[in-house]
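One chain of protein is taken out of this complex; the other chains stay put.
On to chain A.
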Amino acid sequence: MSEEQVKNLEEQFEARIARDEKIEPKDWMPEKYRKTHIRQMSQHAHSEIVGMLPEGNWITRAPSLRRKVALLAKVQDEAGHGLYLYSATETLGISREEMYEQLHTGKAKYSSIFNYPTITWADMGAIGWLVDGAAIINQVPLCNTSYGPYARAMIRVCKEESFHQRQGYEIMIKLANGTPEQKEMAQDALNRWWWPSLMMLGPTDAESIHTAQSMKWKLKRKSNDDLRQQFIDQTVPQAELIGLTIPDPDLKWNEERQSYDFGEIDWDEFWQVVKGHGPMNKERMKARVNAWENGAWVRDAAMAHAEKKQDRKEKKAV
């Protein structure tokens, strides 16, 4: 294809997106569109899969059967969300194995929030309430994104995710209304998860390298800073309602903006964790790689069994 032809196709493509048309897997698309989507969608899938680890840590120690079935269902949903997203990404021509390889070698990233440890039961509350809360804010606009398979996967994900946040907040309510020790545990979890949750919504707009292009492709509808402000404004009253304190001395209602002003985010910490120096980066990757390698014989056995069954069927037919 000549350069001119490609340019022509690109213009038609951008116009389709501007008209709110969806792009489907076999449609022509610019290489950059394909690559950007593979990167973002696979990162999203990896985040769901790695995101099971911090919570999986507490399934066997959930304090009641009610809490246990809920946590188990939430973690199972995350596996499902990872699978919807992996298969949506595969429609762009990358194989599942390549994606795993990229995750396991550290080439692909996942949400850095999962590189923090879950040291008390209250962390299950804080994760559901804050981490899933921030994730929902990030994900809802994606239900309208330009790539059809991604948008469809996100609609399913968003439908299922609202119970995640509620179950987390319910854990926090219960602890906040419990004994002084329980309340302290809830406050401690909020203290540890608040800032990482704010960071989860991404670098400030000034530092975000992908924003402009992603806005054009509707991979993004609002900027990181706007999403962050939305998260803060919706979460602060929820903390107040249950008597917990947001760990930010600079947090103040701004009458004029009808929004909360908040303190400086420690972006050095964010970049340290992204670069692999968070408290749990190594542990998370080790768990993933072990699961993959230790499961190899099961995958092989299943395949061998399937082939044997097929052979037997064919022999019978002869």
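Here, contacts are C-beta pairs under 8 Å (C-beta built on N, C-alpha and C of every residue); 3 or more make two chains touch, one makes a residue touch a chain; residues count from 1.
As a working rule, contacts and distances are computed from a predicted model.
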Chain not present in the shown complex, as UniProt names it (candidates "Spore maturation protein B", "Heme exporter protein D", "Glutamine transport system permease protein" or "Ring-1,2-phenylacetyl-CoA epoxidase subunit PaaB"):
"Ring-1,2-phenylacetyl-CoA epoxidase subunit PaaB"
Contacting the left-out chain: of A:Lys26, A:Lys107 or A:Lys315, that is A:Lys26
Per the whole complex, from A:Val75, A:Ala153, A:Ala176 or A:Leu201 the residue touching the absent chain is A:Ala153
In the whole complex, of A:Gln12, A:Ser95 or A:Ser162, the residue touching the missing chain would be A:Ser95
Could you list which residues of chain A touch the chain missing from the display?
24, 26-28, 73, 76-77, 80, 83-84, 87-88, 90, 95-97, 152-153, 156, 160, 296, 299-300, 302-303, 305-306, 309-310
